[in-house]
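Every protein chain but one is kept in place in this view of the complex.
Right, chain A next:
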Amino acid sequence: MKKRTLLIIAKQFCASVFKSKAIYLLVLTLVVLLVIAARSGVAYYDQNHYRIDHQQMARESWEGNPDKHPHRMAHFGTFAFRLKHPLSIFDFGVESFTGNAVFLEAHKQNVVNFSEASFSTGLLRFGELSMAMVLQTILPLIIFFIGYSAIVADRENGTLKILLTQGAKWKEILFGKALGLSAISLLFCLPFLGTITFILLTEEHVVQDDWMRFAIIVIAYSLVCFILSFITIYVSLKSDSSKNALVKLLGLWLLMVILVPRTSQAIGAYFYETPSKVEFRAAIEQDVLKYGDSHDINDPFFKALKDSVLQANHVKTVEELPFNYGGFLMSKGERISANIYGEHHKQLLDQYRKQNQLTQWLAIINPFLALKNLSMSVSGTDFESYVHFQEQAEDYRYKLAQKMNSLQMKYITPNPNDKTKGSQVSRDQWKSFSDFQYTQLTTEAAILNVKVSIISILSWFIFSIALLVYGAKKATAI
């Protein structure tokens, strides 16, 4: 394969495409979509300012409490806000359907609220216009539209014979046109990637790690552009008319972009059922009650617990204990309920992961799906990123509740007659408990979560090259 011939063919393909007026209409359409998508992305990301402000307000409110009984503070609670990853400007992922703020208090794991979907009309379910969505859905159509006739039209009109008699080899023709098509598709990606680069450069919260994630996105989208271009040329080679080539490619798009992802989600949900919110809560309540009722003085579990504590401290009543028994009891109850919740939540997540697994594995045969999964994960907008927030929020809630319980045990008098301890704790204690700090899932973890998709994209890249090599071997001009 001569590099010179390859480049001549690639260059000619690009020149021929850019001499057509239709391409400028496509460029214009894409630019309009880009502007809308970029505007939406920036507007969504701008919510971080509100979230940071509200996190601060929640903190000020927490710290602004006067001297109080710690259990009142445990119920006063605070909020945890999920900050968007800078790359969420590019790919909204599942963010609009997951919540972003949760009220944290003792004994209770509240639901993460305020998703975009809950503040919009139901039309949001038909999809939002993000830059990633345009590149994942519209760009493949443009690639197919530009490249479907690349080989078959030359065969239909006899130009292919001229190409071959001019000395071009099949490999050079196929790879030359594929490279030309890839170059055009990459050109279409450039404004998007350029916009993201500009936004990241002007954003204050962007760290080096975000650039690494962005580099992964650039590589992944570029590889998929190559894959789609190579497949387009192969389909064009194997079709007996331009019309057939276009129909085949549109069918492929419909199957891979629309049908497979949606069907896999539906099949996943069918085989791995998840409980409703009410059922989930009821199951937890039931398990907590199995341990006993801490408010019932005759409850066998809590009575046995009290007896053992009294015995260990060689006293007869809880008032004689060197610590506040109420605090101890709540600490114990918090641990039990948190464990039960953790167990149920883990089971629920396992079910969700099983549902998602089908989509994950289907990415092996569907590069569109692989790109979607990879893009969401690296942009910090996938399901696992959301779970990561939930876990951090729950961890913080548990620590907050236990801290208040320990303050109660230590500083609140167990005996109303004991004047050495009071019924309140100094407000300085509220400040000493650090604020909720949301940390994004590490890049390594984000990559590991989509290893199947990464393997898929790399395999498809190799496979699409092999497909063209095979096509070149079997190709005929007639």
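Here, contacts are C-beta pairs under 8 Å (C-beta built on N, C-alpha and C of every residue); 3 or more make two chains touch, one makes a residue touch a chain; residues count from 1.
Here, contacts and distances are computed from a predicted model.
K.L.:
For the chain not present in this complex, what protein name does its UniProt entry give, out of "Multiple sugar transport system permease protein", "Molybdopterin synthase sulfur carrier subunit", "NADH-quinone oxidoreductase subunit J" or "ABC transporter ATP-binding protein"?
P.N.:
Going by UniProt, the chain not displayed is called "ABC transporter ATP-binding protein".
K.L.:
Among A:27, A:164, A:349 or A:465, which one is in touch with the chain left out?
P.N.:
The single option touching the absent chain is A:164.
K.L.:
May I ask which residue of A:3, A:19, A:277 or A:314 touches the chain that does not appear here?
P.N.:
Checking the options A:3, A:19, A:277 or A:314, the one contacting the hidden chain is A:19.
K.L.:
Residue-wise, where is chain A in contact with the chain that is not depicted?
P.N.:
5, 8-9, 12, 15-17, 19-20, 157-159, 161-168, 476-478
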